[in-house]
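As you look at this complex, bear in mind that one protein chain is not there, while each of the others sits in place.
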Amino acid sequence: MTTVAATGHLAHAHHDDRPFIRKYIFSTDHKIIGIQFLFVSLFFLLVGGLLAMQMRWQLGFPGKPIPGGGILPDTMAPGGVILPEYYIQLVTMHGTFMVFFAIMPLLVGVYANFLIPLKIGTHDMAFPRINMWSFWSFFAAGLVMLASLFVPDGAARAGWTMYVPLSARHDLSGASLGQELWSVSIILVGLSSILGSLNYISTIINNRAPGMTWFRLPLSVWSLFITAILGLLALPVLSGAAIMLLFDQVLSTHFFDPAAGGQALLWQHLFWFFGHPEVYILILPAMGMVSDIIANGSRKPIFGYHSMVFAIVAIGFLGWIVWGHHMFVSGMNPTLGSSFMVSTLIIAVPSAVKVFNWMGTMWRGNLKFTVPMLNATAFVAMFVIGGLSGIYMAATPVDMFIHDTYFIVAHLHYVLFGGSLFALFGAIVYWYPKMFGRMMSERWGKVHFWLTFIFYNCTFFPMHITGMAGEMRRLYDPNQYTFLQPYQPMREFISISAFLLFATQLIFFVNFWWSLFKGKKADQNPWHDNGLEWSLPAPAPHGNWEKVPTVYRGPYEFSHPQAREDYLPQYVKLPTDREPASAPAAAH
Amino acid sequence: MHWWLPPKASTFAGPIDGLFIAILIITGVAFVLVEAGLIWFTIRYRSRPGRKAFYTHGNTRAEVIWTAIPAVTMVALGLISNHYWVEIKGRNSVPANAYPIGIHAKQFEWQITYPGPDGQLGTADDFTVRNQLHVPVGRPIVAHLSSEDVIHSFYVPQFRVRQDVVPGMEIKAWFQPTVPGTYELGCSQLCGLGHYRMRAQVFVHTQAEFDAWMKQAAQEATQ
Partner (left out) sequence: MGKLGSVAAAAGGLGLVTLALAGWTRPPAVQGGATISGKVKFTGKAPTNPVIDMNEEPKCKAKYTAPPREQIVEVNPNGTLADVFVYVKAGLPATYKAPAPTGPVTLDQDGCRYHPHVFGILVGQTLAIQNSDGILHNIKAKGTKNRPFNISQPTTMTSERTFTAPEVMVPLECNVHGWMHAWLGVLPHPFFSVSSTDGSYTIRGLPPGTYTIEAWHEKYGTQTATVTVTGSETKTADFTFAAK
């Protein structure tokens, strides 16, 4: 009977004598590219958080000078008091940085790049150089977006959704170069996504190791695969729309100008046709990685693997026909409101199926609450709240009331933070040993988890209440409305919770950076997991395997009756296993 | 400060709030099931020395049940919701006898045009007032929404009415106030730096008060 230890020699480092700059800067190694995405995206996560802190200061303590506000220029905050036009820049850029430069690249740029070749059993992506360009165009996009904060007249300020005509007309927004740089940056982000998606799709289809059939792929890979298809088809629409917006801004075209035959609603249709698949891009990889982590943490196979795959595919498919639910009161034909309501209600079903399957996985398991498992369990608990709040929005008459209120803000933060970000905390800790050869501190990971969980709920749950009361989004000072004045104590409570939440993330950042140098050296398979990546040393070497492993089973064979231990890796051959029929073409 | 939806002041509020409560019950049940289930599992199935997990790949019957129940629930919800949606926003939903008021949104004010004593918009006795919406109670009102510049949104929480106001489009949004009093109209679509102050006062009068106000305002407008 084979044990895990015997597989150690499947992995030898392929001797790597490239110069430093080719190895770590302009690298074509998918693992290095993944790590590059990780470092840069964590930086932008911090930027997004700082922008939010300023917003929350203004909402919690309206009109008061922000501590340390002296460093902000007078055009943003004279005497440290945030100006209305700066506030809406904060709102816009917080959303923009978090969606495009933090969550999406953390989920896709990092984990699609790092995990796919490792988990399907190949040396690298199908097109390593294109992959490198995918990172560098993302980096350029980030620089452009960051620059837009510092240009004359300030940054874009029409919300991350950038509705026209406000975004297209400088005379109406007060911004100029900043708005244009937003468009340019988004075009580059689109390019990065498209180049990445090409790789992820081609690699998964063509380069799986012998025996790695479609239904033996881990759910993290399935979700990244469907995400890549969404990205490939949706990002061009956004880039196209951004090009049209840029042309209206600088070349006097009139795509979106009603006075000259254009249409304001055209932007919304284009943006949301991209935007809805985008939000599934922002959740599916998280769901996939959570599946891997929960199966591991429960020491049980994933409950309903095939249903889970079908649910991912269903979400991916249905995600294309729901975009109008962002536009129920936009002025579009109300009949479309009916059809989009139907498709939106239906898309709730596969998500519900996934939640039940995660619970089914934990049921009668042997639950080990490591830091990744804690975060993955919290994902399920928080995602459910976010998903359920979505049902109120799907019901069109109710959406009329809660559209553009804090109820929506609560919903989106429950799915993106409660969902995606908790999943990311789990994933970062989980695959950290394979990336860096060290472990993050378990104790500080738990402290970070609990504090984040508490402060996070204190920050975002009350927003359901203020949203129900009718508090609109993007208001510099809700107290202008008499009916919103009584909620100021709640806004203050939310702000203080948010400050504590932000401060808590310092623990994660310090843990992350400190462990790079001083973390406990990692074993090859510290989580006793079954994926192919755990057959490699930690950190994984360039080229991954000399000879790719052969796959004999699915990825979730925990507590298998024939295994001596409570896990049975995909690459371990039991006497009862047969060799796979034939290898996919590019497997070596 | 209430922990619930704002007081009802229009005919839409009943059905919308009712639908909200129905969804609250459905989602509440799901919420309790899932969260309580998770908490129970984390306690009951936590790892203890000698414990072994139950090796299973799933259960098809469970999959069918927990796919079918949400699907049926969603379909039912959709049918009920659509009924009210058509009633409130449908193309032919505006009652024929609705009282017309022109509402022209501009950064950062609401220019409200009243039809004047003849009750018709677009005639010589129309007059425009800034940021004050006066309506009679118990009658359907149809707002003829237009925008001067960017997208704004007409929103009165207690009426449960919201409609984006789009430049280049003439959009009609109707509602019927049921409770006399003063309310606030807010702009509900980011429209620039003054968005947070784009507010109008809404006065729901009895018919007699409204007629009196109309007479006086029409006179003032000619001065």
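Read from first to last, the chains carry the letters A and B; within each, the first residue is number 1.
In the analysis below, contacts are C-beta pairs under 8 Å (C-beta built on N, C-alpha and C of every residue); 3 or more make two chains touch, one makes a residue touch a chain.
Being a predicted model, the structure only gives us computed values, none of them experimental.
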item	value
Contacting the left-out chain in the complete assembly, out of B:12, B:41, B:66 or B:108	B:108
Contact with the hidden chain (one of B:74, B:200 or B:214)	B:200
Selected from A:48, A:117, A:174 or A:387 as touching the chain missing from the view	A:174
Among A:78, A:236, A:526 or A:539, the residue in touch with the chain that has been omitted	A:78
Residue numbers in chain A that touch the chain omitted from display	63, 74-75, 78-79, 81, 83-85, 153, 170-171, 173-174, 476-477
Residues of chain B in contact with the chain not shown	106-109, 111, 129-132, 192-194, 197, 199-201, 220, 223
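In this text, only the chains that are shown with their structure count from here on.
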item	value
Distance between the centres, which are taken as Cα means, of chain B and chain A, whole angstrom	31
Chain A partner contacts - residues on chain B that touch it in the complex	1-6, 12, 15-16, 19-20, 23, 26-27, 30-31, 34-35, 37-38, 41-42, 45-47, 51-59, 62-63, 66-67, 70-71, 74-75, 77-78, 81-82, 84-86, 88-91, 107, 149-151, 153, 155, 157, 160-169, 171, 183-184, 186-197, 199
Chain A - residues contacting chain B, complex	83-85, 88, 91, 157-159, 163-166, 169, 172-174, 258-259, 262-265, 298-307, 329-331, 333-335, 337-338, 341-342, 345-346, 348-349, 352-353, 355-357, 359-360, 362-369, 377, 380-381, 384-385, 388-389, 391-392, 394-398, 400-401, 403-405, 465, 468-470, 472-478, 480-483, 486-487, 489-490, 558-561, 566
